[in-house]
Every structure is written in C-alpha cells, then in structure tokens.
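With one protein chain withheld, the remaining protein chains of the complex are depicted in position.
As written, the chain order gives the labels A, B and C, with residue 1 at the start of each chain.
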Amino acid sequence: MIKTDIKIGWSRAEMAQKVALDIPDGSYVNLGIGIPEMVADFVPEGRELIYQTENGLLGMGPVPEEGKGDRELVNAGKKYITAIPGSAYFHHADSFTMIRGGHIDICVLGAMQVSERGDLANWSTGAKDAIPAVGGAMDLVAGVKRIFVITQHVTKHGYHKIVQECTFPLTGKEVVERIYTNLAIIDVKEEGLYVREMAPDVSFNYLQEQTGAELKQ
Amino acid sequence: MIKTDIKIGWSRAEMAQKVALDIPDGSYVNLGIGIPEMVADFVPEGRELIYQTENGLLGMGPVPEEGKGDRELVNAGKKYITAIPGSAYFHHADSFTMIRGGHIDICVLGAMQVSERGDLANWSTGAKDAIPAVGGAMDLVAGVKRIFVITQHVTKHGYHKIVQECTFPLTGKEVVERIYTNLAIIDVKEEGLYVREMAPDVSFNYLQEQTGAELKQ
Amino acid sequence: MINKIINSPAEAVAEIHDGATVMIGGFGEAGSPIELIHALIDQGAKNLTVISNNTGSGHVGLAALIENKQVAKTICSFPRTANSKVFPELYNAGLIELELVPQGTLAERIRAGGAGIPAFYTPASVNTPLSIGKESRVFNDKEYVLEYGLKADFALVKAETADRYGNLLYHATARNFGPIMCTASEMAIVQSKRIVEPGQIDPETVITPGIFVQKVVEVANPLHESQLVEQNMSYP
Partner (left out) sequence: MINKIINSPAEAVAEIHDGATVMIGGFGEAGSPIELIHALIDQGAKNLTVISNNTGSGHVGLAALIENKQVAKTICSFPRTANSKVFPELYNAGLIELELVPQGTLAERIRAGGAGIPAFYTPASVNTPLSIGKESRVFNDKEYVLEYGLKADFALVKAETADRYGNLLYHATARNFGPIMCTASEMAIVQSKRIVEPGQIDPETVITPGIFVQKVVEVANPLHESQLVEQNMSYP
C-alpha cells in the first residue's frame, strides 16, 4: 500500500480525452466496458472513427435517449446503444474475424495490472471464490493491432497496478502499447516503460513512487 | 476392353429417374455436373427437394428460358440457373460449411472409376499432360451424408469403371453408397457390391462380365 | 412439402433428452430464446450441457433453467452478469461444472463444429491460465493453441423472421450466436417473431439458410428478460 494524493491528476473524462486525441482519423476502434466507453465522447471535431462492439455491430452510435433503447441493440457491456447510418450487423464468428484477424486498429481496455513488458491482467483476480468470466478480452488483446489501457494509476486500496510482473492471471502477454492513467501516459517499449506525458502537478519522483516498475523519461 | 451390347440397358434419362426415385422428400441435394443435373427433372410429384450449388445458392430452380439467363446466376457447371422463392445466396466459406459440415443429405456425382469398397475417382486420369482441376468434388465426398454415383457401366472404349481398385487418382476413399449405371443399381456395402436392380434384358452373368469387381446378389 | 413450422414451444422442444448438449443463443437478453427455454423447463430434461455466452439473469430464462437443476455443465465465456445470482451460487456450491472459453474462441469453436472442422489454432488465451493443458504450436514465430470444434444435439435460437424452409433473419445485435449455433447442432429449434411465405425473405439477405434449421415456432410477442428481472419474476 502506497500513499496517494487524490487531489492531483486527471479526471476520468480527461483521461478518456487523452486517449481520444491519440486515435487517428478513420480508425476502427473497440472500446472496453467502463472508462474506455467514455473515449467516444471526446473525439476531436473532424475525425471519424468507427466503433465495433464484439457482440455484433460495426458502426456503434451514441447512447439512445432515455426510454428509447432497443433491448436487442446493445453493446458488449449490455447497455443500450444506437447504430449509425452505414453500420453493419453480424454474428459472433464474423465479429471475431474482425478482432482475431487484425482488422481492428485500436482497442481501449481497462486493467487490473499491467506489467513493464506490457502483460495485461484484466479478467480475474484469481481469487478462489470468484466466478471466472473472460468475455472477449483475450481475443481482443491477441488480435487487435494496438492495445491501449486506460486505468487509475493505483488501486482504490492504494496498491500498484503498473508492476514488474502481474500477480493476477494474465489476459495476454506483451500486448499493451500504451497506458493512460490519472497521473500519466506511459509507453510500453522493448526497453521498458517510458513516460510520455504527466498530469499537472505530478512530479516524476511522485509518479515513480506510485508505480511498481521502473519508469524512464 | 470388354464386349458390350449397346442395345440393352437404361437411357441416361432412365438412370437419372432411378436416382430421383431414391431421394427422400425434403432432402437437401447437391447434383454434380453432367448426368447428375438431369436428376432434378425426374423428381416424383409431391416431393420437395432443395438443391444446393456449391458456388453459392441453396434453392436452385430450373434452367431459365433461352436468352433470359443472368450471367451472375450460375451453377457449379457455370450454366445459367434460376432461384426458387425461399432460396438463399451465400459466400464460399458458408457454402462449404453446408458441405463439409454434413448438412447436405445426398450428393449425386459422376465417376471415372468406383472401387468395390466405394473409393471414387472422378477428377483426374492422372495423365502427365492433363491440367489438374479438382473443384469441390473432394469436399463433397468428404462431407455430404450420402454419395450416389451415376455413370455408364463401362467406358466409351469398353473398359471397366467398377473395379477392385481404382487406378486413377482418388477423389475420396470408401465414400460411395450406391452406383446407378445404364445396366444396374449397385449398393456398396462392407461385404462388397450388391446388385439392387438390373435393367431389362440384363442378366447377372452379363452384368458381372461388364464389372471389374465381384458382384453379389 | 417441406414445412418446419411447429405449433408450440412445447412441441418444439419435446425431443430434448436427458444428457443432451444444448446450445442456447443470446448475448445477455438480446437473442435469448426465453419462450423455448421456459418450454424446456416445463419439459424437464435433466443433466444437460449448455453452451451459451452467459448464464442468464434473475430467475427467468436461462438462469431459471439452471436454477431448476437441469444443467450439469456450462460451456461459457462470461457466466457472471449484473443480475446473475443463480449460477454463482450453484458454481460455488460445486453443483454445476464450468468450462470457461474466451468469447471469440467459443464463437469459432461453434462455427468450426458446424463447418466440419474438428480443430483449429487460435492466438487467444496463449500465455494465460485458459491455455493450461492445451496443445500449443508456433506458426510464423507466433504461438497458438489448438481448440476443438463444438457440436450440440440441439440449439435454441431466437429469430425475427422465418419461413417454412427455416430461412432466418435476426434483429440487430440479437443475431449474435444464432447463425453459428444453427449450423453446429443436429436439431436447431427456432422461435421467430414472424413467419412469412417462402420468397418474402429476399434471398440476398437471408442470414441463416434453411438447411441449418429443423424446427420453427412463432412467438409473436416474446417476453423481455430484463423486464421480468425488474419485476422480480421467476419461472416457473
């Protein structure tokens, strides 16, 4: 457990915006459940992204007005969505053809832990009494061209999430390209973790303290 | 080379009719190129068969009127066809899901040779200067539930087509269930070839003479 | 005449036997064939292996089938959702077996089963606990695990439009597992909101060609799982 200053750092919305800024125009994108879903709200004017949801839609649009949802038009988080003009529905085998076949450009996922080599753990704490549930995470990290992680820098209880070695069961090995946290944006390179940007008022020393693996500048 | 009496035996149309009579109502059927295509003309009143053509149509209808063909609506032999109400188009991977996955009930194919164990050779004479071309034959014999062969009993040059061992390259091993020829209908069973029916004026001795493998009654 | 239309969900599921493997379509409630599942509860077949993406919510539909102790084993990618209480309880009590499969691998195993492919290699789950004990192999410097095609005796699927040949259309993301489950089961049993005459479905738009479907029953106004869960309903 480490001491964290909760007054500094980016908000969840700011984190999502940082991710959004890094996604090139015209990308095909899969957004994981939770904070990743917020990324769509911050795409800069003039850029067109196409969202895939692995349960069977390419061209996911915004959340419908309250009360106007279609129970059979949902995203991977089982929330009501809409479909843009020019979208396409498909079955699961075709959906994972997109994912496993390397056709999706970027996937933004949450994380429990990320290792300094880009290993990702985001599906199970490995606790004996937890019901194991994996969904599409392993297929996404194995197939999508670029994996971005968006996560709080440390856990609610103050434990490191960016670590030398994941202690939770892996979702995939050496798969994460970049980590967006409330404190910093970090690139996972072959030589280690490189800090790309720090949130206002975050010092490198403070950031290193909050991180369970060596950071480079 | 054997001596053949060309005056006895069934016509091609009669052979096709014999096959048609043996296909149960409601069957999904794939008809090979050539004589097999004629089978559709002889389906008894009151039976409904659905024809699959492996290039991408389930629910193939009759040949269109002269001059009314659509160049992009063809069968596996690349001839103009029509589609019945209730038909479906699909791509090749889905088409061979039907075939390889065991969803087609009966396939009727031509043959160069059939062995007494049901081995089929129908794609290549193995001649050095022949252009090898296989098409869907190997997938059909590997995947369709029941394989019927329709063929002249001997070659134009008077050689046996029903043999102990195929000398031509195989399409599939132990795949043929029944052989319809101009002289007889023969079941391929584990214990050998059983004559099911003989054409008018064909004697068992004559039939045996025309056959390169032992026949049983 | 080919006519796959059956009069009632009860008749449609009548042949499902004890010990059968049953694929059940749906991603959450989208595409979940709730009337067919309820008919299967009434019918009572036991010791089933269920292949599905989730394990249902509340005490209706798939969750109710599990709660009714008809399911011995599930092959599933995400057996835990917001309102799923039944499966976790039985699982923690050791009363139901779980084979956990990544979602894309589950889909591809079903597709392979339907396509006559006994096994294939996939990169998903390599270097994770879910590949332990599985064969692996390197192709072009990348590691893959060997996964096997899945088949079932029966599939229960929800469609939007059907005809007497069994041709199907689906609605939006309710399509999910339906088309591949129809291909991978000996008997695909479909509930459809609408039944039309052959030819009323444009052959260019058919999603499931009729060859993959054995039984169709019309359920014009299917129940909404989430509504039943909100109302705290249970089945039976």
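Criterion: a residue touches a chain if its C-beta (ideal position, glycine included) is under 8 Å from a C-beta of that chain, and two chains touch if they have at least 3 such contacts.
These figures come from a predicted structure and were not determined experimentally.
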item	value
Visible contact partners (per top-of-document touch definition) of the missing chain	A, B, C
Listed residues B:Trp10, B:Phe90 or B:Tyr206, member touching the removed chain	B:Phe90
From B:Ile23, B:Leu57 or B:Ile84, residue that would touch the chain that is not displayed	B:Leu57
Hidden-chain contact residue, picked from the options A:Trp10, A:Phe90 or A:Phe168	A:Phe90
Interface with the undisplayed chain - residues on chain B	53-57, 70-74, 78, 83, 89-93, 95-96, 99-100, 124, 129, 131-139, 142-143, 169-173
Contact set of chain A toward the excluded chain (per top definition)	25-26, 28, 48, 50, 52, 57-59, 83-90, 93-94, 96-104, 142-143
On chain C, residues whose C-beta touches the chain left out of the figure	108, 112, 115-123, 137, 139-140, 142, 144, 148, 169-172, 202, 204-205, 207
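In the analysis below, only the chains that are shown with their structure count from here on.
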item	value
Centroid comparison with chain C (C-alpha atoms), farthest chain	B
Contact-richer chain pair (by C-beta pairs counted) among A-C and B-C	A-C
Intercentroid distance (Cα basis), chain B paired with chain A, Å	56
Distance between chain centroids, defined by C-alpha means - chain A, chain C (Å)	29
Distance between chain centroids, defined by C-alpha means - chain B, chain C (Å)	36
Residues of chain B whose C-beta touches two or more other chains	none
Per-residue overlap in chain C, given as positions that touch at least 2 other chains	111
